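Worksheet for the structure shown next.
Not every chain is included here, but those present sit where they belong.
First chain written, first letter: the chains are A and B, and each begins at residue 1.
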Amino acid sequence: MWTLSEIAKHIDGVVHGDEQYEVTSIGTLQNSHSKQLSFLSNKKYKRYLADTGAGAVIVSNDMASFVVSNAIVVDDPYVAYAKAASFLNPRPEKLSGIHSSASVADDSSIHPTASIGAQVVIGSGVIIAENVVIGPGCVILDKVTVGESTRLIANITLCEAVKVGKRVIIHPGVVIGADGFGIANDKGKWINVPQIGSVQIGDDVDIGANTTIDRGAIDDTIIGDGVKLDNQIQVGHNTTIGTNTVIAGCVGIAGSTTIGKNCIIGGGAGLGGHLELVDGVMLTGMTMVTKSIKQAGSYSSGIPAEETHHWHKNVIRYRQMDKLTERVKQLEEFTQK
Amino acid sequence: MWTLSEIAKHIDGVVHGDEQYEVTSIGTLQNSHSKQLSFLSNKKYKRYLADTGAGAVIVSNDMASFVVSNAIVVDDPYVAYAKAASFLNPRPEKLSGIHSSASVADDSSIHPTASIGAQVVIGSGVIIAENVVIGPGCVILDKVTVGESTRLIANITLCEAVKVGKRVIIHPGVVIGADGFGIANDKGKWINVPQIGSVQIGDDVDIGANTTIDRGAIDDTIIGDGVKLDNQIQVGHNTTIGTNTVIAGCVGIAGSTTIGKNCIIGGGAGLGGHLELVDGVMLTGMTMVTKSIKQAGSYSSGIPAEETHHWHKNVIRYRQMDKLTERVKQLEEFTQK
């Protein structure tokens, strides 16, 4: 139970109404009860303000007069909600120590404040820093290092010599440091190119469930500080992702591509290999990138859904576009006679 | 070994031929031997009827006269084959009880008929109902509930407080309840929005290998009864999938999208966030959905493959389409003079 005054202090806001009013949890405008704190960040939902059951609402200044219960007025309601939600939902403390069912190599170095979960495997030469949580079922292969306060939720694989920074969150099913896809054609037979680089994950990175980040062929694959990766992303070997770049789910990035800082990449986009995207590039969902992008800005491709029978027709027209252009050219020649 | 009479009874069919004929297994028309039961559901394969080695064939009434061995005549041969295959291939019984290598929290509640496999981890406050099978290597985090007769094959992760219904089948590598991709930009730095909702999986749901279903930001992500999900699907936070909807592999669904009942979504489709698809929508493979779909029916996008040199030309023409339209406009003006 928290008073609005405590919460306002935490999120740098000002209470309009009863400062001593108490709430217990966060809710949406539509589904809250009187002991809940809600928020309005997208003005599309303004209409819910009048009827919300929430005992208090985080809003921007211009919305404060529409709140019928208590308000906490802030500059950025979405950021304030994020902070309030963290404040009201502290992560449960993990017990430090090594679970009896974990299998830990004798020559690994586990900080006494770290928590090593059930059925975990820790290889030789691994270094786990303070306050790290390695959740159940994770496999940490030899020579990996994990920086302080990083949390691996469960069933994650870190391959040999991967380096993970501080305050990183890694979700289940992630694989970091599997071999990059390097093959050479030796007279008709594919042979593997040994992948002798590794992966460096910066600080404050998030990595979503079942995302894969391959190790470098010679040099390392590099994920910059503050990068946020959603689920099921594939990062090829020797890719570099710049600081604070955000990538949505199901994106595939082929090898040796460099993505700048502060980029935002929509879900399902595909990036070819050996490309360079400068800082500040935005890609909408399912965009296909086959060339380097040298100027910041928003880029797109793909044709949105239409009814299947129209789609059939348009696909046929598309295939005849060359011919159509030719017909227009002939008309132009005719009219210029 | 089963007689055709027994099988016919089970699949609601009528034997034409020897009711006491015995078969041991199911086979395709092309590869069966005389102790096998086959089926014809797609009439494209009618030509295999004459030469099949199968001792009996499940067919619809109009095909019965083409069967040279024994026939079992049914209304829907594909459904009947599915039922016959289940009948001839009963799931092996799992021993109930907890494997000695599993790690189970003292305050979890495991029904005595449930089977908990090797190297499994079960967290605090977990409730496992009767006849549940938790296969080897699964990690079930705190406060999860799993309904009766649900089966988790192996190496699956259920995150905190996820609720799974009855008779659900979950394939290896699935992750349910990882944090949704919620971030807020706090003066140039991305901060995480705590994901305090959970996931509700209905009854009779199937979830394919390495599919991921994120927990909700505030309210829950909801998968309706009878939903069938193939492999490597990504379901974003606060998505709702309606009853009996079927989704093929590699589909990505961004957050807060609502999919109706009885939809069929083709492989590799991508759905943007905050959309609504009504009941009975069908999407062909790789369709890109950027707007809500308000009418039932079939929708498509994407241009199928062509030879690369044609593709190059068409892409160039596509980029000049604006100019081409302008040229046509000028011609029209000219001819109207």
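One rule holds in what follows: a contact is a pair of C-beta atoms (placed from the backbone, for glycine too) under 8 Å apart; a residue touches a chain by one contact, two chains touch by 3 or more.
Computed from a predicted structure; not experimentally measured.
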{"item": "Total copies in the full complex, given that 2 are placed here", "value": "3"}
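The rule is short, and it goes like this: only the chains that are shown with their structure count from here on.
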{"item": "Distance from the mean Cα position of chain B to that of chain A, given in whole angstrom", "value": "25"}
{"item": "Interface residues, chain B side, partner chain A - complex", "value": "101, 103, 119-121, 123, 137, 139, 141, 155, 157, 159, 173, 175, 178-179, 181-186, 188-194, 196, 210, 212, 214, 218-219, 232, 234, 236, 250, 252, 254, 270, 272, 282-284, 287-291, 293, 297-304, 306, 313-314, 317-318, 320-321, 324, 327-328, 331, 334-335"}
{"item": "Contact footprint of chain B on chain A as seen in their complex", "value": "25-28, 31, 76, 78-79, 81-83, 85-86, 89, 99, 101, 117-119, 135-137, 153-155, 169, 171-173, 206, 208-210, 226, 228, 230-232, 244, 246, 248-250, 262, 267-268, 285-286, 302-308, 311-312, 315, 318-319, 321-322, 324-325, 328, 331-332, 335"}
